[in-house]
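First up is the structure itself, then whatever we jot down about it.
Excluded from the complex is one protein chain; the other protein chains are retained at their positions.
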Amino acid sequence: MSGYAPYVWGSFGFTAMVLAWNWWAPRSRRRRILEAELDE
Amino acid sequence: MTKRQQRMTAVAALVLGIGVAAALAFTAFRKNMMYFYTPTDLVAQAVPAGAKIRLGGLVVAGTLQRGEGLDVRFTVADCEQSVPVRYSGILPDLFREGQGIVATGRVGPDGVFMADEVLAKHDENYMPPELAEKLVAADGRHSCAEFSRPVMGRRPAIADRPSQS
């Protein structure tokens, strides 16, 4: 990576984390909504 | 007009109004939105002497001289004018002759720009090294077009200068 590895991997790693959050957050909220629905 | 048409008109008027207001504001404050002055601006003395400013341009090929330690001298030019620069400090990896840079500092009494920070400004072209070599053989120069937007306009009138106070 011609000496720029921390910057390149840091960028891709950060982006991957944010994409993973975008996948996980709505999934977990959906579970919470539906569980609350069951408790009522 | 139905209620819905009224709302439609209101939304259109809102967007248009804000757009016009923004356009007027940015036209009035155009020079405050400029990140750097060009050598043309400096040569036209549109910038008050001694003020801390940024200067953007290409490092002219053949002008780079390294002194003691981290001292460097080089000339920065846009498509029309050039300004000598002196700097002591760490240069970015991309710094080289022909490269676009933006330097922060002051114009000294001798007309030399004393920089205390130098940043590299690369262009929007990306290509593999082999292709670049071929292009260098053909032309070999970075474009000065990126630095062809003087803050004060291409030929600053004397009347422009009082507004700089």
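When the chains are written out, they are named A and B in that same order, and each has its own residue count from 1.
By definition in this document, a residue touches a chain if its C-beta (ideal position, glycine included) is under 8 Å from a C-beta of that chain, and two chains touch if they have at least 3 such contacts.
Keep in mind that, in the parts below, contacts and distances are computed from a predicted model.
Enquirer: If you had to name the missing chain as UniProt does, which of "Heme exporter protein C", "Glycine--tRNA ligase alpha subunit", "ABC transporter ATP-binding protein" or "Spore germination protein KA" would it be?
Expert: "Heme exporter protein C"
Enquirer: Which residues does chain B use to touch the chain missing from this display?
Expert: Contact residues on chain B toward the absent chain are 4, 7-8, 11, 14-15, 18-19, 22, 26, 30, 33-36, 38, 56, 90-95, 102, 117-133, 146-147, 149, 151.
Enquirer: Kindly note down the residues of chain A that lie in touch with the hidden chain.
Expert: That gives, for chain A, the contact residues 1-5, 7-8, 10-12, 14-15, 18-19, 21-23, 25-27, 29-31, 33-34, 36-38, 40.
We take it that only the chains that are shown with their structure count from here on.
Enquirer: Centroid of chain A to centroid of chain B, CA atoms only: how many Å?
Expert: One centre to the other, that is 38 Å.
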